[in-house]
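Before any comments, here is the structure.
Heads up, one of the protein chains got dropped from this complex, but the rest are sitting where they should.
Chains: A, B and C, in written order; residue numbering restarts at 1 for each.
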């Protein structure tokens, strides 16, 4: 799978499309059909006990999948999340979380991604798994 | 289905368990097995174009389901989200969003909720639907 | 929501499109955006202990949603299941199961349905809930 945007171009889109959360995320690796992002959990991502909240993990999965599709589709796109299925399996310790997404299908109107969230170095014990579907606008 | 906590008691738990987001939410109605919460979308909930972000809607569904279970289970509980399936169907205009959740099952170890998110007065055109599963700790 | 096909027309499509399973299903009620089908579980739908199998319930949800969309879209359509999220909450006793689906969105390229499966007369204790997404072909 060819990559139509490099990491620098993806970063520019992150700042443009997600200004409120751009500083939370960091591009780690783009190896199509895989893309890996990191999120450094700050105070507002935490639940009592210091564990990262569900909505924060959902947000990490959503942003990673969005850029996984954008990297393959190119800068013309504005994919819209249509569905997400997520399982929370373990409570992450506070700190840096990675999300590695795979683009499973890039169709004419739908794209499907699947990935996992894990503490750095513990990909064998994921804290969450997620699959997400995006609709691709006709102009794309 | 009996309600083991009233709205005032639920509000006290909201402030205690979700201090970072408590001011975003408002209890609208508790009519077991249904519970309705409202979220007033502030700047940080929005995407460009003024539409409410996916993670914000996920957060609204998660909090509403949590309190839907807490209302039935009583203050001993600390249910943990184990999974969520959510479909985003329409883009909400900025403003107040309601989430109405129904407790479909309250088992010994698992609880299941299902609900919809909609703009006030437009329950016939929901912006999202969600089903969530929670694990009930043994001490509950 | 207008209904573009009546129950007799829907039945004709059931026999045409699902010849191997048509005799398992019976149309109970069409009240758009709701459609209710019944499945009489025969030997091959059962698991040891006489409970209806997961794939049989999935099949009931899938067929009900398909006809819920067909009723609204008219006979030009050939919607394709793109995703399903299903929760199994209680074990159904052997016998007749009903599935009541609601069409939540009928978009240009995607349709979303949500519904429940229950033993006749026990809609308050559903055995399963399901949400399904279908893609609508361009020719529709």
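What we mean here is this: a contact is a pair of C-beta atoms (placed from the backbone, for glycine too) under 8 Å apart; a residue touches a chain by one contact, two chains touch by 3 or more.
In this text, all values refer to a predicted model and were calculated from it rather than measured experimentally.
Trainee: Missing chain touches which shown chains?
Mentor: A, B, C
Trainee: Which one touches the absent chain: C:59, C:92 or C:115?
Mentor: Answering carefully, the residue with contact to the hidden chain is C:59.
Trainee: Touching residues of chain A against the unshown chain: what are they?
Mentor: 85, 87, 89-90, 104-105, 107, 112, 114, 126, 129, 131, 133
Trainee: Mind pulling the chain B residues that touch the left-out chain?
Mentor: 82-83, 85, 109-110, 133, 135
Trainee: Tell me where the left-out chain touches chain C, residue by residue.
Mentor: Answer for chain C: residues 17-20, 43-44, 46-48, 53-56, 58-59, 62, 80-89, 91 touch the chain left out.
Keep in mind that, in the parts below, only the chains that are shown with their structure count from here on.
Trainee: Which chain lies at the heart of the structure, taking centres as C-alpha averages?
Mentor: If we average C-alpha coordinates per chain, B lands closest to the whole-structure average.
Trainee: Same or different interface residues for chain A and chain B, judged by whether over half of the residue numbers are used by both?
Mentor: same
Trainee: Using C-alpha centres only, name the chain that sits farthest from chain A.
Mentor: Centroid comparison gives C as the farthest chain from chain A.
Trainee: List the centre-to-centre spacing of chain A and chain C in whole Å, with centres computed as mean CA coordinates.
Mentor: Taking the mean C-alpha position of each chain, the two centres sit 33 Å apart.
Trainee: Could you tell me the distance, in whole angstrom, between the mean C-alpha positions of chain B and chain C?
Mentor: Roughly 27 Å separates the two chain centres.
Trainee: If you average the Cα atoms of chain A and of chain B to get two centres, how far apart are those centres in Å?
Mentor: Taking the average C-alpha coordinate of chain A and of chain B, the gap between them is 23 Å.
Trainee: If a residue has to touch 2 or more other chains to count, which residues of chain B qualify?
Mentor: If we look for residues of chain B contacting two or more partner chains, we find 85, 87, 89.
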